[in-house]
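Below is the structure I would like to discuss, written out as structure tokens.
Omission of a single protein chain aside, the complex is shown with its protein chains in their original locations.
Each chain gets a letter, A, B and C, in the order it is written, and its residues are counted from 1.
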Amino acid sequence: MEPPVIALEDVTVTYRSGFLGGTGFDALRGVSLSVGAGETVGLVGESGSGKTTLGRVCLGLLRPTTGSMHFAGQPFGNLRQRRGQLSVVLQHPEWALNPRLRCGRSVEEPLVLTGVSAAARRARVDEILEQVGLDPSFAARLPGQLSGGQRQRIAIARALVTHPRFIVFDEAVSALDVSVQAQVLNLIRDLQERHGFGALFISHDIAATRYVSHRIAVMLNGEIVEDGPAGRFYGAPEHPYSRALLAAV
Amino acid sequence: MRLAAYLLPRILAALITLFGVSVLVFLSLRLLPGGYADILLGPFVTPEARAVIAQRYGLDQPLVVQYLRWVWAMLGGDFGVSMVTQRPVIAELLRRAPVTLQLALIALAVALAVGYPLGVISGVRAASRRKRRDFGRVVGAMGASVPDFVLGSVLIFVFSVWSLWFRVGGYVPFGVDPVGNLRTMLLPGLTLSVFGVALILRTTRDAVLRVMTEPHITAAVARGATPGAIIRRHILRNAAIPVVTVVATYFGFLLGGAVIVEVLFSVPGVGLYIFNGLLNRDYAIVQAGVLLAAVVFITINMLADVLYALIDPRVGAAR
Amino acid sequence: MSGVARIARRRLRGDGLTLFGAVSLGCLLFLGIFGPWLPLGDPSRIAAGPRLGAPSAAFLFGTDELGRDFLPRVVQGIRSTFLLSAIAVAITAVIGTLLGMAAGYLGRHTDQIVARGADILFAFPALVAGLLVAAVMGPGQASAITVISIATLPLFIRVVRSVTLGVAGRGFVTAAEVAGASTLRVMVVHLLPNVMGAVMVQLTYALSIGMIIESALSFLGLGVQPPDASLGSLLRQGSAYLTIAPWMVLSSGVVLSLAIMSVNLVGDAARDALEPLKGRPLT
Partner (left out) sequence: MTAMTAPLVDIADLVIEYDTGTRQVRAIDGAALQVFEDETLAIVGESGSGKTTLGMAAGRLLPPEARVLGGRIHVADVDVSDADDDALRRLRHDKLGFVFQNPTTALDPTMRIGRQVALAMGGRPAPEAIAELLSRAELNEPQRILRAFPHELSGGMAQRVVIAMAIARSPQLLIADEPTASLDASIREKVMATLGRLRAESGASLVILSHDLRMIARHADRVAVMYGGRIVELGAVGQVMQAPAHPYTRALLAAAAGNERPGERLRPIPGTPPILESRCEACAYAPRCAFRETRCETERPEPRAFAGREVVCHRAEAVIAADQSPRQEAR
């Protein structure tokens, strides 16, 4: 059987704070989580529960204090080794893109970093823009001329342009309006069917999360308190906290 | 507890800064071509004098040892001896310090008394009337742009033609003749304050405008509070936070500006003393004076940090 | 681009003060740059007119104690005051931007070291530091440039550092990091263009501070040395004859103040454009 794209085993992250690092605070405690190819795992929980920390660990931006992390069966290594293999889509559409770069430049940056030739880059950028539902002419625009939904599409195009094996969506639709949110959620589902990447979908919005996810993990105080198929979150999940989250839907 | 956790790193940082400043001051004069003995003694050096100096200051020792001795001597109150008067520099500096302090306090008092209220008024008006053009900008731009020596020169010219009540030069200590003292000190003090008025006015105006963009002001308006009450209860305290920092910075300017104004108005303060030390190549004075000014400035900034923490409850709290 | 121009024009129309600053800065820069080729007379020609002559049709700003025409001397002063400050500030801006970006983006030890370094420089009141520098390096242009750098470097570092901190937390920087971009690439491609606005604003303020420091040092005789003239050294020259020939102090003083003010006004406008403060009325 193919190893999961990303696998965390008993990961703990401790932040040191205070003068001379006196007190420690566990942002994550003994978290184990794996995401398979073509699978979306939703990660829900309130602010401060450790969702974003977990996302940063999965992206290789933060080293676990203890525990192990594997990428496609291999030890994670560092981000340079993983160029083109993983990417991220973040919350604020207005901050997702460098306002000084034309969108085409933003989208092609991961390709530049993996050493793709200029001609191949241009073709690939046009192709991926079309896949996220944007006209290739958007490549010449500056982010300031785009709506929030369009910017988030560009960000998704940038995340997908190297055919990564793993993508983290960190509150990627939270700042979008209802109708745009549906567009982007559908886009994520369709693109995953097509490209087969593994995804971690981090959100405080359980309704959006269960719509795009195959599995959902619920975080509370740095621990995963429930991890089950998304279908369960349309009915009655086990953990009382999960049910509290669902009450607001 | 919160205050201690906030202040401890700052005190540490201030000590590191102090250390850096002392190293810079130390090195700046020791590493000169010609050597420290030349500097201390001027161009006419006899070999005997050089030997005496070298021994006295341990100039044959490694730099680190020299530095430590120098610091140790200062901790014991020995900041060197003036070449001209052969008196301890620190005594001379301390004797003149009250004069400069008086000058600085006059300037600071005027700057705060004029700048802060005008800044508040200007900020509130600018927010309410949507006008980019208002007196705050004009006064601020002009005050920040006329250098003190230009203003001072003009004042000297004016009052040399029409003497009026003020006097240029002829300093008398306040204790001896309060009125005579003020006659000589008010002009240089006011000259020094103009930049401060502009600085504090601009900072206050910006701070007020910034506070007035915050939702809690809208919330207060929505509760039906009167403009006066909103200004008194919500704006003044919030806007004071950046002003505290700027006042500390202004103090640094005052220490430097004192040099110019004291030279211009012949006020016998620290600035004039250091300047004359420089002209006489009496470098022990310059060295000690610069160090002292930096120490005062660092201390003032520390105090500002404390004040800041008292005004803004968010300071020092975990993010 | 035309959008920026349009906004600039709209701003200027409703704002005479900024317009005044921009126009007078333009005129002063023109005089400073093209002064030597303008038919204003020779600044160093002795006995071109009477000694300490009052302003007249022939000598608009009067003459000095050697009978030199004061107008071309003031123009020469504008040139050297601007030039000296601009050189010092430009060098400082480059160094300060690099250090501030490094401190803000790399964080941790780099941040600590740079921040402490900035604190140390900041602890020297500018003119007091000027005395020390003059003692070490001797009076002259190099001293002036050094003092201006000491005074303005901490400002650049602090502002750039804090702007960098804000930008570094944004999504596009994280995305580039995840894509495997090197630290240098992130700084050059993603951070630098986004801190430039703040750098430009700071540049104008630093320039006005630089001009004040340069002229103050020259006024004290520690900066530009005769026979070269800066606005500060002209004031020094004039202050010796303050009571009998006040036009020397007045003309160079007014021009100096005007120069600093126009730089300040343009800086204010740049900052307003970058970070508009819109408070709400209290009713």
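We adopt the following convention: contacts are C-beta pairs under 8 Å (C-beta built on N, C-alpha and C of every residue); 3 or more make two chains touch, one makes a residue touch a chain.
Just so you know, these numbers come straight off a predicted model, no measurement behind them.
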Considering the complete assembly, the absent chain touches shown chains A, B, C
So one chain is hidden, and I want to know which residue out of B:7, B:225 or B:304 touches that hidden chain in the complete assembly. B:225
Could you tell me which of A:10, A:46 or A:127 touches the chain that is not displayed? A:46
Residues of subunit C (touch criterion as defined above) contacting the omitted chain: 3, 6-7, 10, 278, 280-281, 283
Considering the whole complex rather than only what is displayed, give the residues of subunit A touching the chain that is not shown. 44, 46-47, 147, 149, 177-183, 185-186, 204-208, 210-211, 230-231, 234, 241, 244-245, 247-249
Contacts from subunit B to the absent chain lie at residues 130, 214-216, 218-226, 233-234, 237-238, 241, 311-314, 317
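Note that only the chains that are shown with their structure count from here on.
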Please identify the chain with the largest separation between its CA centroid and the CA centroid of subunit B. A
Closest chain to the protein's overall Cα mean, using per-chain Cα means, please. C
For the pair subunit B and subunit C, the C-alpha centroid-to-centroid distance in angstrom is 21
Indicate the whole-number Å distance between the mean C-alpha point of subunit A and the mean C-alpha point of subunit C. 46
From the C-alpha centre of subunit A to that of subunit B, how far is it in Å? 52
Out of subunit A, which residues touch more than one other chain, so two or more? none
Show me the residue ranges of subunit B that touch subunit C in the complex, using the header's touch definition. 13, 16-18, 20-21, 24-25, 28-29, 32, 123-124, 126-129, 132-133, 137-138, 141-142, 144-150, 153-154, 156-157, 160-161, 206, 208-213, 217-218, 221, 227, 230-231, 252-257, 259-260, 263-264, 271, 274-275, 278, 283, 286-287, 289-290, 293-294, 297-298, 301
Interfacial residue positions of subunit C with respect to subunit A in the complex: 170-172, 174-182, 185, 189-190, 193-194
In the complex formed with subunit C, which residues of subunit A make contact? 59-61, 79-80, 82-84, 86-92, 95-101, 106, 109-110, 113-114, 155, 158-159, 162, 168
